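Missing here is one protein chain; the remaining ones are kept as they sit in the complex.
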Amino acid sequence: MKLDEAFRNHREKIVDRWVDYTLSTYESSSFFKKEKDKFANPVGGNIREGLDSLFGLLARNADPQEFVAPLEQIMRIRAIQEFAASVAVGPIHAVKHITREVLEKDKERRHLVADLYDFEFAVDLAVLAAFDLYMQCRERLYQVRIQEIKTGNYILTDSKCPSNLLKTNIQESLKAVESH
Amino acid sequence: MAVPKLEQLSKSVVQGPSLATGAVPTKDWMDVPAIFKPGNYAYPAKQEKVEYLNSQKDLHFPNAREWSPEDDDWKLPEGWQDIILKGLKERLDKFRSLKIFMDCCVRCGACADKCHFFLGTGDPKNMPVLRAELLRSVYRNEFTIGGKILGKMAGGREMTVGVLKEWFMYSYQCTECRRCSVFCPYGIDTAEVTMMLRELLHLVGVGINWILEPASNSNRTGNHMGLQPHTFKDNVDFLADDVENLTGIKINHSFNRKGAEVLFITPSADVFAEPGLYTAMGYLLLFEHIGLDYTWSTYASEGGNFGLFTNNELMKKLNGKMYAEAKRLGVKYIIGGECGHMWRVVHQYMDTMNGPADFLEVPKSSITGTTFNNAASTKMVHISEFTADLIKNGKLKLDKSRNAHVKATFHDSCNPARAMGLIDEPRYILDHVLDNWVEMPENTIREQTFCCGSGTGLNTDEIMELRMRSGLPRANAVKHVIDKHDVNTLSCVCAIDRATLTSLMNYWNPGCNVCGVSELVGNALVMDGENRQELDEGLRTLV
Partner (left out) sequence: MKYAFSFLAVIALILIAGLGSQVPGMQYFFGVAIPYLAMMLFVGGFVYRVTQWAKSPVPFSIPTTCGQGASLDFIKQDKLDCPTKTSEVVARMFLEIFLFRSLFRNTKSEIHDGPKITYESSKWLWLFGLLFHYSFLLIVIRHMRLFVDPIPFWLSAIESVDSMLQIGAPTLYLSSVTLLGGLLLLFGRRLVNRHVRYISLNNDYFPLVLIFAIGVTGILMRYFLRTNIDIINIKNLAMGLVTFSPVINVKIGAIFYIHLFLVSTLLAYFPFSKLMHMGGVFMSPTRNMANNSRAKRHINPWNDPAIKPHSYAGYEDEFREFMVDAGIPVEKELSATKDEA
């Protein structure tokens, strides 16, 4: 149970470093790190919120199902930011190393590093879930593209006489999309 | 041993072919080139579209050709630097705004974190101040004494191909939303700068297809969609049939009818594209409800004006159809549908460019007797103003419970909010057609509203990821009210919003619908002699 206490004590430090690490993958990272208003800085704000709540879940060995909500908050952003999949997911992984580092520097709790197996296993599960979410977000993005074509907004270009489509296909495909 | 592991991890994740550079840029911004790759630029305009526009009287769209931003050689015309610099000189002489904005910036940084493109991408050149510096650096080098003598020391730089490429990249990562201008101590408006950049780029044949094709369609057929007269009519008829199916009300509408009291013009997306067409059904019901004597036009069948995103001449030429048609049909005044940039043009440019509209009368609602003095000269009234007046005078029978399925919030579109001051009229309408609706956080609405991220002709699918990034600030605020108040509908008064916010919501906040305010009005209207079906989803109900 001492590990619990260690997580509680170091939560802020670990999360701060984790957020820093995650945000340093952006070009203008200093802004993303400093500005904490979720509306003035949606990237930084959401990632901070997501990682913080994810850490809480990891630390108390929560049901991996619960990881999905905070991870989604993060992955939805990273999935559209020109990162390769590995880069998008990579920072989730980093909490393992950060936690070890932080604990090792704490003389009283150094011995707890040996007990990190469960925590690290939970992180691994989170990374796998993050990959799933990344893929879901990418797929959703392609759905959005298809939807745009179907709703007629794409017809602005590349069409001779778009209204023919309206009469026949659009209403059909709309139904198809909606029931999907 | 742990430290090296973390470093190793960051090496494996940060390096590689991505934007992620790992840190704050270490190089001066002037030394960071713009690199084009699939997904970060909109497709260049098709040769035949540029040729068509260039063939039109008074328009100048030279250097039509096949080219790609990814190529090293953009096939610029001979002496292109001179063309650009001469063009810049000419515009400095024509626009005081440009001169002042070039000279006055003190780089205080107040605008930096106000731009949705910067907030979503983190790219420093998307800070409004740097976007303007892209032009300002060339201006300094060529047109100021300090820049001529001191060059780079005074922040000047030569006009090179690299600079031109930067201009292309970043003037098409700006939606001319004017949010930065609200916070600037000198009111410097990046929209003006972006417009000038785009005008200059067109002088050497650099433009994007998503803007030039709708613009050329609009010139020829009257609307962006390229709908020819009969198909435009068919589309509206089709919507009228839908309304009849849903409510049992036969819609009496007409096209190109001389002697009507009012000409109604709305973005063509409303009569064609989902979900705008529900808004158009709302218009049809509203006008039927009050028995307005109005006509649609197939010739002036476009409210939007993609000319605004290219250059002054094209904007003027496309806009000219509104007055020309109003004059030909002999109407008394014009009502304009819900649209953002259309209203920028109508409110701030139309009368100046194509007025005076002395063949029209000062708009006076024949239903309520209200005179719209705020439109006394331009003679064009916004549908929200018109509707709010109807509600105030008790001319509409509204049943809020017909919108019971809607829990809405309201998105202020950039142009009505920051280039017109149309902020409370739509809210007044919402108050009367909805049981309750909620506002998004304070710094994301009204004059501080965040753009949908895809305005000014950037709503094309090849830059979908970019659009999702730039729309994040807006989507994030919507998510807040979804989580907090179970909002399921994002209402707005803009046709581009209706198209682009739909995609934005589909990605960020699935399940949140986007609608026009007039659609909600249409939902709530209690029509005389109606035979209304059980409409669980209002006008969207599939029967």
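Here the chain labels run A and B in written order, and each chain numbers its own residues starting at 1.
Basically, a residue touches a chain if its C-beta (ideal position, glycine included) is under 8 Å from a C-beta of that chain, and two chains touch if they have at least 3 such contacts.
Since we're looking at a predicted model, the values are computed, not measured.
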So one chain is hidden, and I want to know which residue out of B:Arg65, B:Lys99 or B:Lys364 touches that hidden chain in the complete assembly. B:Lys99
Selected residue (touches chain absent from view) among B:Gly222, B:Pro473, B:Gly516 or B:Gly538: B:Gly222
Residue among B:Pro33, B:Pro77 or B:Gly146 touching the omitted chain: B:Gly146
Selected residue (touches chain absent from view) among B:Met420, B:Val438 or B:Met527: B:Met420
From B:Tyr43, B:Trp67 or B:Phe183, the answer for touching the chain not displayed is B:Phe183
Missing-chain contacts mapped onto chain B: 24-25, 29, 56-58, 92-101, 103-110, 112-113, 124, 127, 129-130, 133, 144-146, 153-155, 178, 181-189, 192, 219-222, 228-230, 233-234, 255-258, 298-299, 313, 316-321, 324-325, 328, 346-349, 351-353, 355-356, 370, 372-378, 380, 385, 388-389, 392, 417-425, 428, 441-443, 446-447
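Quick note on the criterion: only the chains that are shown with their structure count from here on.
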Whole-Å distance, chain A centre to chain B centre, using C-alpha means? 30
Chain B-facing residues of chain A, complex: 21, 24-32, 35, 37-43, 45-46, 76-77, 80-84, 86-87, 90-91, 93-94, 97-98, 100-101, 104, 137, 140-141, 143-145, 147-157, 159-164, 166-167, 170, 174-175, 178
Seen from chain B, its contact residues with chain A in the complex are 2-3, 5-6, 9-10, 12-14, 16-25, 39-40, 112-113, 118-124, 209-210, 213-214, 217, 224-228, 231-232, 234-235, 238, 269, 272-275, 441, 443-444, 459-461, 464-465, 468-469, 472-473, 475-477, 480, 499, 502-503, 506-508, 510, 542
